[in-house]
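A single protein chain has been omitted; all remaining protein chains appear in their positions.
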Amino acid sequence: MKKVKVGIVGLGRLGRQHAENLAFRIPNCELTAVCSIIEEEAKKAQEEWDVKYAYTNYDEMMKNEELDAVLIASPSGFHCEQIEKALGANLHVFSEKPLGLYLEEAVRVEEAVKKHEDKVFMLGFMRRYDKSYAYAKKKVEKGAIGEPVLIRCYGLDPSKAIGGFMNFAKNNYSGGLFLDMAIHDLDLARWYLNSEAKQVWAIGGAYGYPEIGQLNDAETGAALVKFENGTMGVFVAGRNCSHGYHIETEIIGTEGTLRIGTTPERNMVTVFNETGAVKECSEGFLERFEQAYLSEVEEFINCIREERKPAVTVEDGVLSTALGYACKESFETGELVTVQSPHNVTRSTT
Amino acid sequence: MKKVKVGIVGLGRLGRQHAENLAFRIPNCELTAVCSIIEEEAKKAQEEWDVKYAYTNYDEMMKNEELDAVLIASPSGFHCEQIEKALGANLHVFSEKPLGLYLEEAVRVEEAVKKHEDKVFMLGFMRRYDKSYAYAKKKVEKGAIGEPVLIRCYGLDPSKAIGGFMNFAKNNYSGGLFLDMAIHDLDLARWYLNSEAKQVWAIGGAYGYPEIGQLNDAETGAALVKFENGTMGVFVAGRNCSHGYHIETEIIGTEGTLRIGTTPERNMVTVFNETGAVKECSEGFLERFEQAYLSEVEEFINCIREERKPAVTVEDGVLSTALGYACKESFETGELVTVQSPHNVTRSTT
Amino acid sequence: MKKVKVGIVGLGRLGRQHAENLAFRIPNCELTAVCSIIEEEAKKAQEEWDVKYAYTNYDEMMKNEELDAVLIASPSGFHCEQIEKALGANLHVFSEKPLGLYLEEAVRVEEAVKKHEDKVFMLGFMRRYDKSYAYAKKKVEKGAIGEPVLIRCYGLDPSKAIGGFMNFAKNNYSGGLFLDMAIHDLDLARWYLNSEAKQVWAIGGAYGYPEIGQLNDAETGAALVKFENGTMGVFVAGRNCSHGYHIETEIIGTEGTLRIGTTPERNMVTVFNETGAVKECSEGFLERFEQAYLSEVEEFINCIREERKPAVTVEDGVLSTALGYACKESFETGELVTVQSPHNVTRSTT
Partner (left out) sequence: MKKVKVGIVGLGRLGRQHAENLAFRIPNCELTAVCSIIEEEAKKAQEEWDVKYAYTNYDEMMKNEELDAVLIASPSGFHCEQIEKALGANLHVFSEKPLGLYLEEAVRVEEAVKKHEDKVFMLGFMRRYDKSYAYAKKKVEKGAIGEPVLIRCYGLDPSKAIGGFMNFAKNNYSGGLFLDMAIHDLDLARWYLNSEAKQVWAIGGAYGYPEIGQLNDAETGAALVKFENGTMGVFVAGRNCSHGYHIETEIIGTEGTLRIGTTPERNMVTVFNETGAVKECSEGFLERFEQAYLSEVEEFINCIREERKPAVTVEDGVLSTALGYACKESFETGELVTVQSPHNVTRSTT
């Protein structure tokens, strides 16, 4: 079969990583087009990776008939529209999370995806493709821990990145801590527990950075979730982790427990000095999930070539977003919130 | 100053450990009397540790005028009454947790303790005297992690002990998972966060042992607590931990994080074999907290000799119990519960 | 610049990994030819990676004028001759370790490499390109541990692989434990200590597998090396590591210590079960050094494109081999051995 020709939109840090992977590290695909509203970025990428087409306008890229697929790595606010357009242009679509910033959007995209059943749609829940997370999933499926009972997820961004976040958040709607940061964890919980969320209580505060409180957001927050099958989820999300990018997940089962990333160590080196025995920590998502970002897109390309659907579905995106919104509502109201089926919600608002 | 003469009541596993410590390992005290309703136990202890007096009746021991202090290690249901009698007999009192099985009892004991201000009263929240926990407390006080934001506490009993628990629980009121297992963690949270609980949501289930559900109790449970100063507490308690006795505490602060007991390793040996690199785990509380059980009673004796009060007060017992009852209520009703001041509660019921 | 066209010889496990990397994961190169004396292997590879040319005869491949470079992953006994032929054919050369099975061969290759100064020659000491090892090197260079004093290297093959080794070793000359297994560690020691070996004492035995003793080889061995600058090296090599592939390196300095791979954990998952807290271990070199195998060849390609020389030189191969032979001699004679300069040795035998 011929190579899958991909166009990418969005050339920020993660976008560039995806582009480089498509250009060099993923078999059987070709980075055929790049698109960024910043012309410079697009040109630089075109030269750097010897790309045939460069665009500053997404709609123009959509008209390129050579393309088989598009990878969307633009700012969150554009995902929805760009997904719909790409599907409309008969392209396979890989979109970075989130599906959309609002639940209604997400549900709308879901419908669009379902209408284009012949197209591969994949959402960038890359953690499922991280070797350690995938290994843990297999362990669970093989019964290594009996039945899962409780999942604990830490999703903590490094303190060093908080300045950048504040600048962004003052002018943009990020979705807030639970939607923006915890969304990967909410998806993982659904994946490992094999159940949907039923009730949630979420709390938090702006402990070290009161400015975050002024945005009605939390710097660090915690949510306790009861799932439909009676299992439990504990989520801690934060933007002020002094030791780095701390992504840790634990699945407690009736016959064993798995932990992924107990210490977010950046490599296999231990430094012993006057401080003690030190494991240095990951600085950010690109460092921690380098392999996962590569593997997920590899899977996307393989799905296209082998005419099959990826394990992460659009529904995963919608339901994780629904849970994220329930967390957000609970945090904002202080109340225990019952998670609504997003489909019913939307229907009622129509 | 002369040696502090101590009588002990209760000679179960923990009682015997305390007795042996008093007899041999704690300076400036003498194990002068032992008491157990099981005559055999009392006699055996008397011989083993060369103790002057042995009783099968607590009231008889209370009449012994040689005694300076009593250590109460009897079943939980007796604590309250025995504390009150000991104070009435003008003795210093060390009581194992809990203060009592019911909140009203605990409040009554609190009043008794306050009436006997010249007596040393100490509650067996031994973890505060564990070297690692004490070290972490000092770290927090020195500002090593900035301001505490969230505490996560795991209190998990080994699966191996579940048979014994079931036998006990079928015939006795244990207080339930949150009061019986999590009480130490609730105290630790108050200690590290320097605040009282405000609201709690607790959930749980009987995942591997449905019999526990029939007792209206949880095998594994989780509680999320909001504290008055805006900080957060995450508690996981359980009776079915396959790898052993897992007590782990984490304090996340604005400038750092501390973890105590990340892996509940029983010693400094790592075994490498076909399984991998294995750290064997603690089997139970006597193994994990051997040093703490010794140090807390050492502190009790020192307080008596130096005429000062221990850092753990009767109020700590009452307030931790109140929080435990709020967890229990939340678990039973499924609702978000506001933690009531135990003093108000009692007053209103009087 | 146009893509570097590479031919590969040897399509065993490691050869196939290199071929796949050249075909898909390394920018700016093209896998143009594959060669294996096993026709099937060559054909399969040609189809699998859509390769232009397939050979069963190395000399034929050497005549292909499209090629810019060759990657040699054939059995050790062929390296020398194939390197010389490739240089003679004016190709850049990447060769898997060892340079050759005999010191004289290695010295001869060194001369050939020096004669073709315009060609890039690189030896597969991949560990230097492993992220953790490279990070440790930078740390050392920045003075993080003061001056290096002692290096400890463990190079232990998994017990599971011992059957395969025995079958091979009965019919082939492997070089023996110290040359075959420890060669990477000997190179690392020279690299981190910045000095050449002066004296060595090596011992060992065939503890669990007496058959290895019958081959005059050691199953597990240890060597203590004194370096010219007064620093020390401790090497433990073995073929019978029950927990897997254990590569661990420690550099003790005057002001700190670094450890790389304290536990040879295969991923970030910890399994807690009745056994304890278990870190599963790497099963073999392809698993442990996947990234390094990719990065070293990436560097090879970059060196060709940027007309510069890699940091690993042919001299590194020669001197590490000389030290390996000194270990071997010490193990066989039981004596303390002074490491001879390979250049002098050869000269004297000429």
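Think of it as A, B and C in the order they're written, each chain with its own count starting at 1.
Operating definition for what follows: contacts are C-beta pairs under 8 Å (C-beta built on N, C-alpha and C of every residue); 3 or more make two chains touch, one makes a residue touch a chain.
Keep in mind that this is a model prediction, so the values were computed, not measured.
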Identified contact with the non-displayed chain, of B:T56, B:N194, B:N229 or B:T270: B:T270
Option from A:E84, A:E265 or A:D316 whose C-beta touches the chain left out: A:E265
Full-complex contact with the absent chain, from B:K160, B:R259, B:R305 or B:H343: B:R259
Residue of C:A134, C:V149, C:L286 or C:A311 in touch with the missing chain, whole complex considered: C:V149
From B:K43, B:K139, B:K198 or B:H343, residue that would touch the chain that is not displayed: B:K139
Hidden partner interface residues of chain A, rising order: 242-244, 246, 263-265, 270-281
Chain B residues that touch the omitted chain in the full complex: 23-28, 131-132, 135-136, 139, 144-145, 255-262, 267-274
Footprint left on chain C by the chain that the document does not show: 146-147, 149-150, 152, 201, 203-205, 207-208, 220-224, 226, 230-232, 234, 236, 238, 240-243, 252, 254-257, 262, 335-336
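Note that only the chains that are shown with their structure count from here on.
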Furthest chain, CA centroid comparison against chain A: B
For chain A paired with chain B, centre-to-centre distance based on mean C-alpha positions, whole Å: 42
Sequence positions of chain A contacting 2 or more other chains: 255-257, 262
